[in-house]
Structures are given as C-alpha cells and as structure tokens.
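Of the protein chains in this complex, all but one are displayed in their positions.
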Amino acid sequence: MIELRDISKKIGQIIHIKPTSLTLQTGHFNVLLGETGSGKTSLIKLMAGLDLAASGQILINGQDVTKLSPQKRNISLVHQFFVNYPHMTVFDNIASPLRVAGMAKSEIQGRVEEAADILQLRPMLNRRPQELSGGQQQRTALARAIAKESQAVFLDEPLANLDYKLREELREQLPELFAGRGAVVIYATSEPEEALLLGGETALMHDGHVAQFGPTAEIYRKPANLTSARVFSDPPINSATIQKNGAQASLPTGVSWPLDGQAAALPDGAYTVAVRPHHVTPASQGAQAVELTGQVQVTELSGSESSAHFLMGTDNWVSLAHGVHPYEVGEDHAFWMDPAHCYYFAPDGKLVA
Amino acid sequence: MKTQNQYGWYFVLPVLLLVAFNALIPMMTVVNYSVQETFGDNVFFWQGLDWFEQILRSDRFHAALGRQFLFTGLILAIEIPLGIIIALAMPRQGFWVPVCLVTMALPMLIPWNVVGAMWNIFTLPEIGLLGYFMNNTLGISYDMTQDPIAAWVTIVTMDVWHWTSLVVLLSYAGLVSIPDAYYQAAKIDGASPWSVFRHIQLPKMKTVLTIAILLRFMDSFNIYTEPFVLTGGGPGNSTTLLSIDLVKIALGQFDLGPAAAMSLIYFAITLLVSWLFYTLMTKDDGK
Partner (left out) sequence: MAQITLSNLRHSYSATPKTRDDYALKEIDLTWEDGGAYALLGPSGCGKSTLLNIISGLLNPSEGRILFDDTDVTSLPPDQRNIAQVFQFPVIYDTMTVYDNLAFPLRNRGVAAAKVDARVTEIADMLEVTDMLGLRAAGLSPDNKQKISMGRGLVRDDVNVVMFDEPLTVIDPHLKWKLRSKLKELHQRVRATMIYVTHDQTEALTFADQVVVMQDGEIVQMGTPVDLFERPQHTFVGHFIGSPGMNILPCDLRDGGAFFQGEQVALEGPASQGDGETQIGIRPEFVSIADQGLDATITKVADVGRHNVVEARVGDIEVKAILEGDTPVKGSSVKLAFRPDQTRLYRDGWIATEAAS
C-alpha cells in the first residue's frame, strides 16, 4: 500500500504537484491518467524517491519513506524508453537487481527463469537488448521489475513507444502479469482508452492535482466534475452551456428537452451539459432522444465506426456511431442525443445531476 | 532527471577542496603580493592600490594587451570558420570517419613546449624544412627571429595548426547529432546549401561552437609556452604577449608586486570577456 499525505512538489516558483492525498492498494492496478504536463511523471518520481517532496509524507506499506533514497524503497520503475543495460544479456539484465541485492546464484536462476517465462523471453535470454525488437526490449524491462518482487512497480507510459498492435497485446497481459505478486502497480498513461482497457483504479490527473480517484469504469460513468469528464474522454466529451428553467433545459441554439429526477430538482440557472460522443448519434435512439442540428465540419470513418464533427451554434460537437454513415461536409445534419446519458455540471464544475 | 536531494554536494566536495588548494590559496597569495612592496628577505611594505594604478597606466601593459587581443582575435577568426569548414567536409559514416578523427586529434596530443620547439626547428632558415624552402627554393625572405611580421605569421600558423582540430571535433559532434529528417525536409523544401548551413547546421552547432570559442579564447588569451619557446617574445617585443610580459616582470625583474597586480588585472579581463560572451550567446535560449 502506498499512502500519499498532502504531498506537494515545487521547483522554484512553479508548482508541479499541488497538495495531494491518495491511497493506492497492494495487489491493485492503479492508473494515473492525464495529459503530458498534468503531473503523472512528477508524482511517480516522488513515490519512487527520484525527487523529494516539498511537503507531506509518503508511506509504503506503513513505512515512512518520504526522505529515503530510491534504492532503499524496494521499488521498480519501467520507462517509456526501453531502458536496459546494452552490454549485458537479457538474463543478466533481468538478474541485475537480484545480484545487487546479493541473492544466491541458484535463487537468481530460478527467479529470472520464472520472469522470463511469464514474459515469453526464454529463447532470448542469451541475447543482448539491441538484438531484440522494441516489444521484447520492453518485456525485458518488465521482467526485471517482476523478478525483483518489489513492493511497488511504477510503469511510466511503458507502451508509448511500441507499435499499435504490440501495445494492444502487452496491454492485455499487463494486469495479469502483476496480479497476485503482492505489489502496488502504478501505471501512467495519457490515453483514456488505455485506462479503460487496463481496468483497476484510476486517478485522473490535471494541472498537478488528482481530479478524481476510484474504480476505473465507475469514474468513467460518474465523473465528479467537469475536469474529470474532460480528462477521461477520448474523443473529447461534448459540452455546452444550458439554461435550466423549471423542468426544461435549453441550449443557446433553442433546442430544449425535459429534465427529470435530480436534474429537474436543481435551482434554475445556467449549467454545463456534457455528453460523450457515442451518445450523440446520427439515428434516433428512442422516444426520449433530443434532436440536434449542426453543420458537419469533418467526417472520419474507421471501418467499424463513423464520426462527425459538427458545429452547433458556437460549440464544436462530435458524434461517434457504429457502422457507416454518409455525411456531407458543410451540410446541416440531424443528430440525436440521449438525455439519459447527459451529465450536468454546476458553474463551479461539480457534477450536480 | 532532476533530483532535489543534497547528496550531490558530497560528490563535488573533493573538487571544491582541490580548487581551493590549487586556485584559491595561490590566488590569495597573489592578492597579498599585489598590495605590497618587497625587496626580498620576506620583508613587505603596504602599497595599497598603487601597483594597479601603475600597471593600468603603463604603455608597456597597453602594448602587450593590444598584442594579446590581436593574437586571440586572429586565431579565433581563422580557427572557428576553418574548423567548421573542415567539419562540414568530413565524412559522416564509413571507413574514413575514424581515420579523419584520429588525424585531427594528433596535433592536440603533442605537449605544448614540444610544439614550440618543433615549429622553431621547422622554420629555421638554414636547416628547417619550411625556412629553407621559403628562403632558398621560393626566394622569399623569411626569418622570424628578424622580421616581426614573419614572427606573427609563424605563431598564428602554429596555433592554427595546433588547435583548429579542437573546433573541428566539437563542430563535428554537433553536426552528426542533427537528425536526418532536417536534411530531408530541407531538400524537399528546396533549401540552398547556404540555407541548410544558416538555418539548420549553424543553429544546431551553436552550443558546441559557444564552448569551442570560449575554450579557444581562454586558452589563446593565456598562451605562454609555445610562443615563448618559438620566439621568446621577439624580435624586440613584437610577439611579447601578456603572459610572456608578465613572466618577464615577475621572474626577470623580480617585481613581485606589479606582477601580482598585473596577473589580477589579466585574470579579470579573461573572466569578464568570457562572461560577456557566454551571456550573449545563451541569452535567448530560454525563449
């Protein structure tokens, strides 16, 4: 378990991490999701001891490690770039942290072989990293982390430099690799889809702080604030300002729809509505669906899905739907939004319905 | 990776101690001498800033300083462009790369006093290869012990021979680090070779060139051994550079006070020029 208590980080006058508290459980797969510069790597560096916090405490399994150097924290770190010792064989690369720890030769042999089997590196044990493909090099780095059996494993965008398909394969295996190994796994990524595929828990990072933390699918379905909704959405979530008047919500373009439940009970005024692109479709999804009209700006077709970017008043919205849909660029098209999947945020950004 | 802990200082500590012993302590001695007068026997009299004033007003110092700037200016004006040109002409890959690199590095491996002696013998009119060839084959009168111009040409040529390769190696390192995509983009954009040099190669070499110019400035401004061995500052005082003059005052005339004051002024000038240059060169890097 890693506990962060009001941890913060400043370099000069620039705040990298605002005071943050977070508890990451052993055996869980924890994702840090955020854009470049949102503080993912800064936070990992603090936890790994590569940087010292300006304030606050870090505890790993109850032990205060705030001031400990990385080598005393019993952790592993896998980078975006394939970091291996170029002059050593794959075997020696995986064995290196064990040798440093002074482990017996026979035990090293066993642990390295086990890690190599898990990552399908057995036939490559005698090769050097530069003879391997990118995927195999990154597997070697992962095997080193597994063999070490550390308390915490930090994976800082480990798949970013791999081909799309390789990324898919390795991503599928990752949660299983570390399952039941008694480590806290922390995985940083800038891709929302990756967080969803990895599952586990996700901390949404934005501008040096954690906007929301919880089980991945849950926070995807229920973003606590507009920032969370924006960070955890790819393609970007559609949003617009609405006026709530009684049980009616209306867009600046004049389109309105009835509100029910929590949303209807809100005081009248201005709110932000947000809806994911796949809940805005070119065909009606039922009687409740709200018809929107917009001028199509760009269309994209990915084989299984069609997307359209359309201009609705001053807002740029995106629709994403299964199948092939013909759109004429520059023409007005009708889209339907499912109000059951709309989020309503107060002016301060908090989710209210 | 930026780390914020304080362990770094432990690693710097030995160097700091070393610097204290070989720079700070001797320098304090010099400062001590520069404000006193001595007639030997370890007897000193307080002199204040008189020596500084005397040096700064002396024509002899002005002349030596002028010669020093001329020398440094000349060698920089030759070595930097020449170094860049050679680096640009060097192959980027294949068998000839190591050959070129080793050949380039050779002059730098020769001890400074040997360089002086080599060039001294090389240019002797009677037996030196160059001297004999110039005087007897080409019929051009060339004797650096008699002719100030010949002496200047010789010390400048010697320095260019000795140190251009430093500029070459640094520029070459800068050039090979430029990704191919830049050259490819320039080709496709239809850039002329001059544009490629001006907008890709030169900007990418800026950091290493700054280092090269700084190193060459400091080294040439403080040069002593080679011209001393080669010309001894002559003929007359025509090649008496600052350092040679300084040694004459300190050891030749045993005027420790003025010599100490002069070394401090000398040091201040070197530091000031280097600082000015470095600040100018790195001024807009942050933008």
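Labels A and B are assigned to the chains in the order they are written; within every chain, residues are numbered from 1.
In this section, a contact is a pair of C-beta atoms (placed from the backbone, for glycine too) under 8 Å apart; a residue touches a chain by one contact, two chains touch by 3 or more.
Keep in mind it's a predicted model, so treat the numbers as computed, not measured.
**Student:** Return the single residue from B:G48, B:G139 or B:G190 that touches the missing chain.
**Tutor:** Only one listed residue reaches the unshown chain, and that is B:G190.
**Student:** Tell me which of A:G27, A:G56, A:P70 or A:G199 is the one touching the absent chain.
**Tutor:** A:G199
**Student:** Using the document's definition of touch, tell me which of A:D6, A:D64, A:E131 or A:D163 contacts the absent chain.
**Tutor:** Going through A:D6, A:D64, A:E131 or A:D163 one by one, A:D163 is the residue touching the chain not shown.
**Student:** With the full complex in mind, choose from A:T36, A:S106 or A:T314 the residue touching the hidden chain.
**Tutor:** Of these options, the touching residue for the absent chain is A:T36.
**Student:** Residues of chain B in contact with the chain that isn't shown?
**Tutor:** 179, 181-182, 184-185, 187-192, 195, 198-200, 202-204, 284, 287
**Student:** Given the full complex, what residues of chain A touch the hidden partner chain?
**Tutor:** 35-36, 133-134, 163-166, 168, 190-193, 196-197, 199, 217, 220-221, 234-236, 276, 278, 297-304, 307, 309, 322, 324, 329
Quick note on the criterion: only the chains that are shown with their structure count from here on.
**Student:** Please work out the Cα centroid separation of chain A and chain B, and write it as a whole number of Å.
**Tutor:** Inter-chain centre distance comes to 55 Å.
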